[in-house]
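Only one protein chain is missing; all other protein chains are in place.
Going by the order they are written in, the chains are A and B; count residues from 1 in each one.
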Amino acid sequence: MTYPVSITVNGARRKHDVEARLLLVLYLRDTLGLTGTNVGCDTSQCGSCTVLMDGKAVKSCTVLAVQADGAKITTIEGLAVDGKLHPLQDAFWEKHGLQCGFCTPGMILTACNLLEKNPRPSEAEIRHGLEGNLCRCTGYQNIVAAVKEAATRMAKA
Amino acid sequence: MYSSSFQYFRPKTVAEASQLLKKHKDARVLAGGHSLLPAMKFRLANPMALVDIGAIKRLAGIKAQGKALWIGATTTHAEIAASGLVRKSCPVLAETAAQIGDIQVRNRGTIGGSAAHADPAADFPTVLIALGATFVAKGPKGERKIAADKFFLDLFTTALKPGEILTAILVPSYGKGSGGSYQKHPHPASRYAVAGVAAVVEVKDGKIARASLVVGGTTPNPVRAATAEAALSGQKPDAASIAAAAGKVAGAIEDPLSDHYASGEFRVHLATVMAKRALTAAAERARG
Partner (left out) sequence: MASRIFGSAIKRREDPRLITGQAKYTDDFVLPGMAYLTVVRSPYAHAKVLRLRTKKAAAMDGVLGVFTGQQMKDAGFGAIPCAWVVPGSDTKTPAYPPIAIDTVRYAGNAVAIVVARDRYLARDAADAVEVDYEPLPHVADAEKATQKGQPQLHAEAPNNVCFHWKVSGGDVDAAFKAADVVVKERILNQRLIPNAIEPRAALAQYSSAMNEVTLWVTSQNPHIVRFLLSLDTGIPEQKIRVIAPEVGGGFGSKIPHYPEDSMVIFASKMCGVPVKWTETRSENYRATIHGRDHIQDVEMAAKKDGTILALRAKVWANLGAYLSTASTGIPTILHGLMLSGAYDIKNIHEDVYGVFTNTTPTDAYRGAGRPEATFMVERLVELVARKLKMDPADIRKKNFIPPFTDGHTVATGLTYDSGNYIAAFEKALKMLDYAGLRKKQADLRKKGEHIGIGFCTYAEICGLGPSQVAGAVGFGGGLWESAIVRFHPSGKVNVMVGISPHGQGEETTFAQIVASELGVSVDDVEVTHGDTARTPMGWGSYGSRSTPVGSGALMGAIVKIREKSKVVTAHLLEAAVEDIEYDDGKFFVKGSPSKFKTIQDVALMANVAWNYPKGLEPGLEASAFFDPPNFVYPFGAHIAVVRVDTETGEIKLERYVAVDDCGRVINPMIVNGQIHGGVVQGVGQALWEGAAYDESGQLLTGSMMDYALPKAEDFPNLELGMTETPTNVNPLGVKGIGETGTIASTPAVYNAVMDALAPFGVGKLDMPLTPEKVWRALQGARR
């Protein structure tokens, strides 16, 4: 049995009939082919699958596609505007905030939400704000530096 | 990762939801999904149908209702943590909400879902009992109110009857002269409470007029440390009386939970330390 969903993904309205059990992350990856959102765990711990749902960071492995019916979703693919990188993307690049890159989309989208709530976070606030995102490569230090750098740039803009 | 098949319903009203639950005996209520979906992904829960109450507008929001706060069941942890109303009239609830999970979990997880799931390691049940909250449930036979002390019955078991939906939680507010605090030792992996203690203290004329102390994480449901509460009554809110009261917390914990990370004995110890810290912070806030 399938259910119709209409979800605005990165600005484009998408309509599909999906099984109720289809997770939002698999809808994005398998149905829409937006593979920038990654799956790193099955217990809502790693945060690799984080996307913005109506502007808020959510773990798309713990949301059903049917629950997202009518919502606006932003994935990593939709973050750059007119080919111009988002300040967070730029800062992650600049500060070496990634190595293998697998956790990066989730990190960046979580940081988006973090900076929206707190535009000038302290280093401790950034570290705390990333508690739902695991990275096994970077040791986090450069991720924290990148978020801080992005905050500075966004404040100037 | 891949749950079994199920039917999905997204009612617009509580009555409709109630009907659906009545019709589909094996249905489960889906709110934020942050307790239920993980269990379904492991096929530990395999409901035949989900009734998603996320679209029922009347179930969301926070408003003042006399001396209490009315908090809709589908209000998210993030909304509670950020609510000016909660921070003003029941700050310990906002403080607790901010300690649940992580940003993403708080954006989806709901207070009603957390309460109805009755996970022993959840944070909200502990603080809701300490605050003396009231749970509002609607079912085929109408609406009823359940005191927090009577709501949590056992591991993952509440007083909700089949077909009943938790619609709101009424949380008494407190003001000047009272203070609250929630202190927890989070599991290093899951960030759930290994031991979490909520304290609400009312100080009058330099003495503790009333203390509420509830311990979560150590037993199937949170327990009230009644002896410790009694010991505080009429005492000065100082380190000595707090330490003495905290020392009585262990007595309230029967047959503590135990796992690979923390034994029952250690959980009891953590509860004692968290109780001391929570009481200290609460007393300090009560003094203003």
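Note that in this section a residue touches a chain if its C-beta (ideal position, glycine included) is under 8 Å from a C-beta of that chain, and two chains touch if they have at least 3 such contacts.
The shown structure was predicted, so the numbers you read here are calculated from the model rather than taken from an experiment.
Asker: Which shown chains does the chain we cannot see touch?
Answerer: A, B
Asker: Of the residues listed, B:Ala45, B:Ala244 or B:Val273, which one is in contact with the missing chain?
Answerer: B:Val273
Asker: So one chain is hidden, and I want to know which residue out of A:Thr8, A:Thr43 or A:Thr152 touches that hidden chain in the complete assembly.
Answerer: The missing chain is touched by A:Thr43.
Asker: Residues of chain B in contact with the chain that isn't shown?
Answerer: Considering the whole complex, chain B reaches the absent chain at 1-2, 4-5, 42-43, 185, 187-190, 260-263, 266, 269-270, 273.
Asker: Tell me, which residues in chain A touch the chain that this view leaves out?
Answerer: 19, 21-22, 26, 29-30, 33-43, 45-46, 48, 75-77, 79-80, 85, 89, 92-94, 96, 98-105, 108, 123-124, 126-128, 130-131, 133-144
Convention: only the chains that are shown with their structure count from here on.
Asker: What residues of chain B sit close enough to touch chain A in their complex?
Answerer: 1-8, 10, 30, 33-34, 37-38, 40-42, 50, 52, 54, 78, 82, 101-105, 107-108, 189-191
Asker: Write out the stretch or stretches of chain A touching chain B in their complex.
Answerer: 1, 3, 19-21, 23, 39, 42-45, 47, 50, 53, 56-59, 61-64, 66-67, 69, 110, 113-114, 117, 129, 131-133
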